[in-house]
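Presented below is the structure to which this report refers.
One protein chain is absent from this view; the other protein chains keep their places.
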Amino acid sequence: MSAIAALFVIPGLFFFAVGTLGILRFPDFYTRLQAAGKCDSFASVLVLLGIAIYNLGDFTLASLLVSIKIMLIAVFVFIASPTATHAITESALIVGVEPWMRKERKKQ
Amino acid sequence: MSRMATTFLAMLAFWIVLSGMFDGFHLSLGILSCLLVAWFSHDLLLSVGPIRSRIRDFFGILRYLPYLFKEIVLANLQVAYIVLHPRMLDLIDPSLVRFRTSLKRPISKVTFGQSITLTPATITVSIDDDEFTVYALTRSSAESLPGEMERRVAAALEDRR
Amino acid sequence: MKRLQERAQNRPTGESPIIRMAVRVMIPFIQLFGLYVIVHGHYSPGGGFQGGVILGASFILMALAFDLKTTTDYFSEKANAILGNAGALIFTGLGALTAILGGLWLDYSALDRIIPLGPIEWRSMGIFLVEVGVGLAVMSIMVSLYWDLASGGDMDEGL
Partner (left out) sequence: MMMPFFLGAAVVLVLLMMLSLVRTIGGPTVLDRILGGNVIGTKTTVLLLLIGILYEDLGMFVDIAIAYALLNFIATLGATKYFLRRKSVHETEE
C-alpha cells in the first residue's frame, strides 16, 4: 500500500514544484495563471489520492470513510480550482491587465 | 418533488460519509439536517427537468471523465516541459482565441469550459451565449481548439435527437 | 480585447455561467457540512462557531455568484433576524434556566431537575443545545454583516 502511495505522492510533489517555479518564472499574469491554477490542482489531486491509498493500509470502516472524504476533497478541488482560475482571468481582462505577447504579434 | 427526494438522498449519502457514527442520536439529527438542506436548496442542486435525463447526464459525465483525465495528464506534462525549459520565452506564444461552439445546453457549455480550463495551456475567459473566448499559451494549443474535446462533450451530454 | 472588455462590463449582472453552475452544485454540500460541524462539535474539531461560519459562508457564496436580490429571495432578512435572535435566546435562556434551577451559569447538570435523564447525559445534551444556539447566532450575524457591508445598508445593489 505505502509503495503505491509513494508512487502518487512523488509526482504530486514534482508538479507542485513545477507550478511554483511557473509562478516565479513566467513573464506576465496570464501565463502565471496557467502554471498556478492547473499544475497545482492536478498535483494536489495526486497527493490526495496517495494519502487516501495510504490511509487504506489498515482496512476498517472508519478508515474507508476517511478515504472517501479525502476523495471528496479531490472532487471539490476539481470543481473549485478551474472556477477560481476563470474568475481571476475574467476580472483581469475586464480591469485591463495587458497580456504579454510576442513582439511580432504586438505590431498587428 | 422528485428533485427534493433526489437532493435528500444525495445529502444522506454525503452525511453518512462525513459522520461515520451510526447511533440513534447522530443518525436522527443527520436525517433532520438532510431534510432541512433538501427543503431549503432543492432547486439549487438540480435544474428543472425530468429526473431520468438528470441521471443520463450523470452517466454521460462519468463516461467523459477518463478521456478528460488522459488529456489533463498529457497537458500537465507539456506545461512542465515549458516551465522547466531554460529558454522558456521562445516556446510560448500567448493569444486570445475566439470561436463559436455548437453546444446547446448550458450544462454542456459549462462542462466544456471547465475542461478547457482544467487542461493547461488554455483558460476559458468568458462564455457569451455560444461564443467562447479562450486564452491559449502556445500556438499549437490555440490551433487545437475546439477539436475533439467538444465532440466528446457533445456525445456525452447533448441530446441525440 | 477592447470589445471583450466592453461586453463584459455591460453584461447585466457581470457574472459568468461557469461560476453560477459551480456554486449551485456546491451550496447544498456546504450547508450540510456546516450542520455536520455543529452536530459533531463534541467529537471532532469545530462546534457552534465554526459551523455557523460555514453556514453563513454558503449564503455569502450565493450572494457572490448571483446577487443580493436572489439571496434574499431564498432567505429573507426577516427570517435571518428571527434565527439570529432565536440562537442568542437559546444560549442565554439555557444559561439563565440552569441558574434559576439552582446550578451555576450553564451548569447543565441542573437541568436534570426538570427532565430526569441523569447529569452526565444532560451535560452532553446541554453542550449540543448551546452549540446549536451559537451556530444560529453566528450564521445570522455573518450573513447580515455581509449584506449590510456589500450594499451600504440599502439592500438593493449586489456586490
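Here the chain labels run A, B and C in written order, and each chain numbers its own residues starting at 1.
Just so we're on the same page, a residue touches a chain if its C-beta (ideal position, glycine included) is under 8 Å from a C-beta of that chain, and two chains touch if they have at least 3 such contacts.
Note that the coordinates shown come from a computational prediction; the quantities given were computed from them, not determined experimentally.
Among the displayed chains, contact with the absent chain in the complete complex occurs for A, C. Annotation: of C:Ile30, C:Leu68 or C:Ile90, C:Ile30 touches the absent chain (contact as defined above). In the full complex, the hidden chain is touched by chain A at residues 2, 5-6, 9, 12-13, 16-17, 19-21, 23-24, 29, 32-33, 36-37, 40-41, 44, 47-48, 51, 54-55, 62, 66, 69-70, 72-73, 76-77, 80-81, 83-84, 87-88, 91-92, 94-97. Remark: the residues of chain C touching the chain excluded from display are 14, 19, 30, 33, 37, 44-46, 50, 54, 57, 60-61, 64-65, 159.
Methods note: only the chains that are shown with their structure count from here on.
Mean C-alpha position of chain A lies 30 Å from that of chain C.
Look at where the CA atoms of chain A average out and do the same for chain B: the two points lie 15 Å apart.
Chain B and chain C have centres, each the mean of its CA atoms, that are 28 Å apart.
Residue positions of chain A touching 2 or more other chains: 79, 82-83, 86, 90, 93. Residues of chain C in contact with two or more other chains: 1, 4, 8, 16, 18, 22, 25. Touching chain C in their complex are the following residues of chain A: 76, 79-80, 82-83, 86-87, 90, 93-94, 96. Residue ranges on chain A touching chain B, taken from their complex, read 14-15, 18, 21-22, 25-27, 30-31, 33-35, 37-39, 41-42, 61-62, 65-66, 68-69, 72, 78-79, 81-83, 85-86, 89-90, 93, 99-102, 105. Residues 1, 4-5, 8-9, 14, 16, 18-19, 22-23, 25-26 of chain C are the ones that touch chain A when the two sit in their complex.
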